[in-house]
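Removed from the display is one protein chain of the complex; every other protein chain stays in position.
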Amino acid sequence: MKYSIKYFILLMLALVFTLPIAILFLLSFSQKWVFPKLLPEKLTLENWTVILGDGHVISNSFVISLSIALFVAGSATILGFVLSRYIAYHPKRRLLTFLTYFPFALSPVIFAICLKYYFIKLGLIGNLYGIVLAQLIIALPYSIIFFLSFWNQKVLDYQNLVYTLGGKQKQAFLYITLPLAKSFLVICFFQCFLISWFEYGLTSIIGYGKISTLTIHVFQFINEANIFYAALSCCLLILPPVILLWFNKRFIIQQKG
Amino acid sequence: MFKPLNKTLNFSILMLFTLLPLLAGLGYAIAYSFGLVGVLNKGFTLENWKILFSTSEVYISVLYTSWLAFASLSICIFISLAVVLAFPKKFKSGIFSYLVYMPLAFPSIVAAFFFFQFLSNAGILARLCHQLGIINQISDFPNLVNDSYHIGIISTQTFLSLPFFILLYASLYQAEKLEDYQKLAYALGASKKQTIFKISIPILLKRSLPSIIIYFIFKLGSYEVPLLLGKSSPETISVLAVRKLQKFNLLDIPQGYAIAVIYAFLVLLLLFIAFKKSKHQYEV
Partner (left out) sequence: MFLEVKNISKKFKSQQVLKEICFDVDAHQTLSVLGKSGCGKSTLLKIIAGIETADGGMVNLQGQNVLALPAQERKIVYLFQEALLFPNMNVFENIAFGLKIRNTEKHIIKTKVKDMLSQLELDGFDKKMPHELSGGQKQRVAFGRALILNPPLILLDEPFSSLDVETRSNMQQLYKKIAKEYQITALFVTHDLKEALLMGDKICYMENGVLEVYKDKQSFIRSEKTGVQNEINFWNNL
């Protein structure tokens, strides 16, 4: 008896974790779904072939989102790696960490409305540069905080050891620090990728409707009550993180909002 | 890159990307709310703040947002604790160690869309009830999205944070050597219930407090979920602030900024508490 309750709970949990993805994919292949039918009446590949066809807005925005996310993730990871080293060995480490946490904890959409004025002044509203910069402002604090746990005394000892063995700073960095940091760098890159990939509020304000990322399209489809296309774009949004998960579950560990 | 960059350069880049946007953004919001900048500025005035506080809108919004964050986190922590204490090893390896990550692949907006499809009057749950003969027509099904009890928002938020807390507690369970403490408690004659409530749960909660506060802050700022699943009133802080700022009524804009300022100070305060609570350097 006791065991069957445990199995029931586990089954429920498994459903909670998997059902949403299954249902979204099902909807993305559907066309007609009138109440009170439990399953859609028509399953088809048409939605996918239309939307992924040449020059369709969705396939374009997939490429735009991907490019933005890759660029933001790359820059945030490299900058965060360097800056977190500075903070980690700084005598005022705690204060600087606190200052970095503040932009990290703020709601991106509220951050965006407060910064909008400056973005307009700098001509960064409604273009890619603006979106990349705005997303970098929220991804970089994450990256810095992430790397703070990497720069410990031991890494410092390793570097000093290389110096006393006659190694130059470049050699210490290439042979020791970089290999030690490799998994951190990879995980941070994917985290920052997801921060950008998932971002909606800030992007909608700084993009001003002119740059359509995937999340923006999802929102448009939902507003138009086009649930099948909305579900399809949702699937496109979920796909990269699920693939990452397939390779290594450690790639996905943190999510805001 | 090989050499530790020049200190001034490091400091400048750090400030350029973290403190400067923060101070500039917040400074602008404060200045706007006091009538110092903006299209309609007439010099320093407390008028906007007075109007804002003369109606209950902003109080309700803060309370409502906090309530949503509190409710979804409480449910989430309750489920996570129960699941981890019942199955302490399930999430370290095997199929569940993968499944538990699934919700992390969901952006908020996708989770909100799914829960709308699942919980709405014509949604999957309603169809299921219809098939089972529990309801006869759409209107028989209770409102679970855009509803007065905020069931849609709270379910979505719980779903989104569940993996984080399950994984957190599963790793704390090992890191804090909870199994040893439990055995010790049994050896000292504690019952299973006493061990759970006096040993395991207090240890886990205490160690996770900074993370809970940080997560609470994230939830306070959440935007997409209440935007899609909330009612038009009350609104959460971010939805309210954005609506005031994006609408065409210019008189609303200073109030929108004032709300942003209130929110920022709330976050600052909570962050300060989280830092105080974490004895060692807080890491994500």
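Order as written gives the chain letters A and B; numbering starts at 1 within each chain.
Here is the rule we go by: contacts are C-beta pairs under 8 Å (C-beta built on N, C-alpha and C of every residue); 3 or more make two chains touch, one makes a residue touch a chain.
Just so it is clear, the structure is predicted and the values come from calculations on it, not from any experiment.
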- Message: Given that one chain is not shown, what are the shown chains it touches?
- Response: A
- Touch criterion as defined above, residue of A:34, A:165 or A:225 at the omitted chain: A:165
- Can you name the residues of chain A that touch the chain not displayed here? 154, 157-158, 160-168, 171, 175-176, 179-180
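In this section, only the chains that are shown with their structure count from here on.
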- Round to the nearest whole Å and give the separation of the Cα centres of chain A and chain B. 17
- chain B contact footprint on chain A (complex, rising order): 6, 9-10, 13-14, 16-18, 20-21, 23-24, 27, 35-38, 78-79, 82-83, 85-87, 93-94, 96-103, 105-111, 113-115, 117-118, 136-137, 140-142, 144-146, 148-149, 169-170, 173-174, 197-198, 200-201, 205, 215, 218-219, 222, 227, 230-231, 234, 237-238, 241-242, 245, 249, 252-257
- Using the touch definition up top, name the residues of chain B that touch chain A in the complex. 1-5, 7, 10-11, 13-14, 17-19, 21-22, 24-26, 28-29, 83, 86-87, 90, 95-111, 113-114, 116-118, 122, 124, 126-128, 130-131, 138, 159-160, 162, 164, 167, 214, 217-225, 228, 237-238, 241-242, 245-246, 256-257, 260, 263-264, 267-268, 270-272, 275, 281-284
